[in-house]
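The structure appears right after this line, and notes come after that.
In this view, the complex is presented without one of its protein chains, the others remaining in place.
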Amino acid sequence: MQQPSNSNEQALAAALERTRAPLDAARTLPSAVFTDPRWLALEGAELFARRWIAVGREEDLPDAGSFLTQTIGSERVLVVRDHDRALHAFYNVCRHRGARLVEEECGRLRGAIACPYHAWTYALDGSFRRAPSSHPQHGDARSLALAKLSHGMREGFVFVNLDPQAQALDDLFGALPDFARYRLPELRRACRLDYEIGANWKIVCENYSECYHCPGVHPQLNRIADLASGGFEESASFNGGPMRLRPGFETMSMSGRAIGARLCPDSGADASLAHYYLVYPNLMLGIHPDYLVTHVVWPIAVDRSRIKCEIFFAPEAFDAPAFDPGEVREFWDLTNRQDWALCERVQRGAASRGYLPGPYHPSERCVHAFDRWYAGWLLPFVAG
Amino acid sequence: MQQPSNSNEQALAAALERTRAPLDAARTLPSAVFTDPRWLALEGAELFARRWIAVGREEDLPDAGSFLTQTIGSERVLVVRDHDRALHAFYNVCRHRGARLVEEECGRLRGAIACPYHAWTYALDGSFRRAPSSHPQHGDARSLALAKLSHGMREGFVFVNLDPQAQALDDLFGALPDFARYRLPELRRACRLDYEIGANWKIVCENYSECYHCPGVHPQLNRIADLASGGFEESASFNGGPMRLRPGFETMSMSGRAIGARLCPDSGADASLAHYYLVYPNLMLGIHPDYLVTHVVWPIAVDRSRIKCEIFFAPEAFDAPAFDPGEVREFWDLTNRQDWALCERVQRGAASRGYLPGPYHPSERCVHAFDRWYAGWLLPFVAG
Partner (left out) sequence: MQQPSNSNEQALAAALERTRAPLDAARTLPSAVFTDPRWLALEGAELFARRWIAVGREEDLPDAGSFLTQTIGSERVLVVRDHDRALHAFYNVCRHRGARLVEEECGRLRGAIACPYHAWTYALDGSFRRAPSSHPQHGDARSLALAKLSHGMREGFVFVNLDPQAQALDDLFGALPDFARYRLPELRRACRLDYEIGANWKIVCENYSECYHCPGVHPQLNRIADLASGGFEESASFNGGPMRLRPGFETMSMSGRAIGARLCPDSGADASLAHYYLVYPNLMLGIHPDYLVTHVVWPIAVDRSRIKCEIFFAPEAFDAPAFDPGEVREFWDLTNRQDWALCERVQRGAASRGYLPGPYHPSERCVHAFDRWYAGWLLPFVAG
């Protein structure tokens, strides 16, 4: 049988260049990036393993010994707070026989990281502490410390980067708009929604990036949001912008009424704005007058993704006796499910010979920004 | 590790040549065509995507706006009847962001084909009609029409061909025996049986093509059919022939009595014949005195197939107050399940190092015809 030649890759490169054209001449991403497992593997090795990835929230690590784990591709990274309140991120793998050290999503360790297989233990900073029945050979404790990963904090999120040569987190996020007035680092999680869907992770990102589909798909959202009002800014690491709420609505919820305390007490124009940002590759922020909703999408397979949606309120909101995030949770669960059904349809369409990259509508400039960013990342790997 | 060389392909080519020998010197197909995913991928791209494939029946498309969809490999083709009663076949993919347009198996569209994602709409003939908030860029409507597929009708079946250079349907089926007396285009579906089994699609075709296995496997069928009587004819696109019913039996059913009106009112010799044809690659016709049974087999994986079995009667049969197709449905469900269990055993055997292509029994000449046709199709793709 003939071997696949480079001609497919040449066509792919040409299609990616077309995605990078100005919006009115550009075409959407080619089918292969949604369907070919080779590109998924490359995304794992060269994108997710080289970018700053949000693995959790600082509130998940309140005390010495607190830990969280997060799956990134075939990794399950481990983040631990030590006795000096410093955070450390590790590959979650014992240096002896390679057992995964911690399976739980979060919790609190009792003073040390102990492997459940042979009881090798490590201090909370990852240094090797002891092996039962130890032996001179194991004396070189430094070579047995857990492998450390770069990490950092921003807006209350804990970020990890698997790349030892990672660019500084601040350099990357320096260009993000200033949301200090929204007190994002202080917000506390009220609820979480988990999904697994039959679509490539990039289709979820694209779906998040436009409201051109909202009138037909999201009647509840459409009632509240002024869809024509979406703003747009972008940098090398994000895109997004504000959207206005229609007069008479206070937030995105089933009733349109605010649930919790305002995030910006002195909010002015923010009182009628929602800000939607996609931080590349997979963190989506939805900042509303009274809450933050995040979506994080994780690739499982070329046609399968896991999505974690979390909703955060101001700390004082939880003190109100009648505080009930149900109306916001219900709103997003409904909106999410409407979106996932369409993402799955796009996945099925993208696998068709009949799929041709299509034109962007002017209201899809954020989709185009994401696609351009992705095409620009992928192109150097494609034999042109 | 050593790369797989061409020596495997040379052995494969030699085995395929041996399959093409005259029956008494020929050997069955080699293991690789039942077990190697590379050949399944090639069948998808170069066989199923280049042949006329039966996707449904004309009765499924009675009115303007009626549609049917059918999965062919990774495609789900869409066939629609327009307001002028003309049929159109399309890739079922929106030209904007690539969402699958229609998911249902069949139904009726209200005047246009509307994508559920962004509400782009197409006329029933596939031409682009409008996009919400449209824009000069989208003015070139011709470039946004749905991608059309070749299609045609024969014996009441709707055929689609994904190959833009498809040979004419009539050229291909011109050689089929004349069944006009059986009124096949008029027949109406009474019931449908669906199966998913653990065997390569070609094993199902081979199983359909001989009754050498019937004595031990199908006691119910064996009671009615005179197995030694099977006829044989073949062309480039089919093979099959008639089989006699034993005296005293009217049709293939649990009781052996006819259920519906005769398909040929003036039937003569046909009154005691069943005609079994395999139309390459995957359509099997069983024409009985009072009904037509079809089997269509769809590859899912190298070792997994989906089979749709449908039973059709004369239109007037449905008018009889006591009409009940249950005896025929039960007969075929029983016979099918007896066959699938054996097909799955052949699949497991074919995956063994101990599998060697075996000799054809003289009563397996239809199996040999199918295998010869398949080997002849595959050989040019194999590095000899």
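A and B label the chains in the order they appear, each numbered from 1.
Methods note: contacts are C-beta pairs under 8 Å (C-beta built on N, C-alpha and C of every residue); 3 or more make two chains touch, one makes a residue touch a chain.
These numbers were taken from a predicted model, which means no experiment stands behind them.
Novice: Which of A:Thr19, A:Thr35, A:Ser66 or A:Asn92 touches the chain that is not shown?
Specialist: Of all options in A:Thr19, A:Thr35, A:Ser66 or A:Asn92, contact with the hidden chain holds for A:Asn92.
Novice: Of the residues A:Ala14, A:Ala119, A:Ala175 or A:Ala228, which one touches the chain left out of the display?
Specialist: A:Ala119
Novice: Which residue from A:Arg76, A:His218, A:His288 or A:Arg345 sits in contact with the chain not drawn here?
Specialist: A:Arg76
Novice: Of the residues in subunit B, which ones touch the absent chain?
Specialist: 1-2, 24, 28, 31, 206, 212-213, 215-217, 342, 345-346, 348-356, 358-359, 361-363
Novice: Name every residue on subunit A in touch with the hidden partner chain.
Specialist: Missing-chain contacts on subunit A: residues 9, 38, 42, 49, 74-76, 90-101, 103, 116-119, 131-133, 135, 137-138, 144, 146-147, 162, 381-383.
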